[in-house]
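One protein chain is absent from this view; the other protein chains keep their places.
Right, chain A next:
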Amino acid sequence: MLVIRRDLVDAMVAHARRDHPDEACGQIAGPEGSDRPERIIEMENAERSPTFYRFDAAEQLKVYREMQANDEEAVVIYHSHTATEAYPSRTDIKFANEPQAHYVLVSTRDPIEYELRSYRIVDGVVTEEPVKIIES
């Protein structure tokens, strides 16, 4: 189960809406081993594409170093789907390299109602999990 504060959910959705129709991507860092997402980091989508995303490599290194210095890890890795449901695509599964992370998908295909779902992706196997939102 992903337990996450309301303001972090709102921030992911706002980021996804802002970058629509391109996919938005980012991560939420938390203390290593805590499974507690705390600090949202909006990442540049180097692909600037409505169907693909990739963290900008230079920014990824910078953020990785920051997280290491703070004893943090990526608790959530999120991205948006702008025309399809919030379910991992084949490429999402192929490139999922963080077995400890919650993979969050936000769909912005509907201009009013968003859809937000969370998954574990380990060795090519997708498992959906409940999302518990803590009112902040």
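The definition used in the following text is that a contact is a pair of C-beta atoms (placed from the backbone, for glycine too) under 8 Å apart; a residue touches a chain by one contact, two chains touch by 3 or more; residues count from 1.
Here is the rule we use: contacts and distances are computed from a predicted model.
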Hidden subunit of the complex - UniProt protein name among "ABC transporter permease", "Fe-S cluster assembly sulfur transfer protein SufU", "MoaD/ThiS family protein" or "Biotin-dependent carboxyltransferase family protein": "MoaD/ThiS family protein"
Option touching the unshown chain, where A:Leu8, A:Cys25 or A:Val106 are the choices: A:Cys25
Interface with the undisplayed chain - residues on chain A: 23, 25, 27, 43, 47, 51-55, 57-58, 60-61, 64, 77, 79, 88-92, 94-100
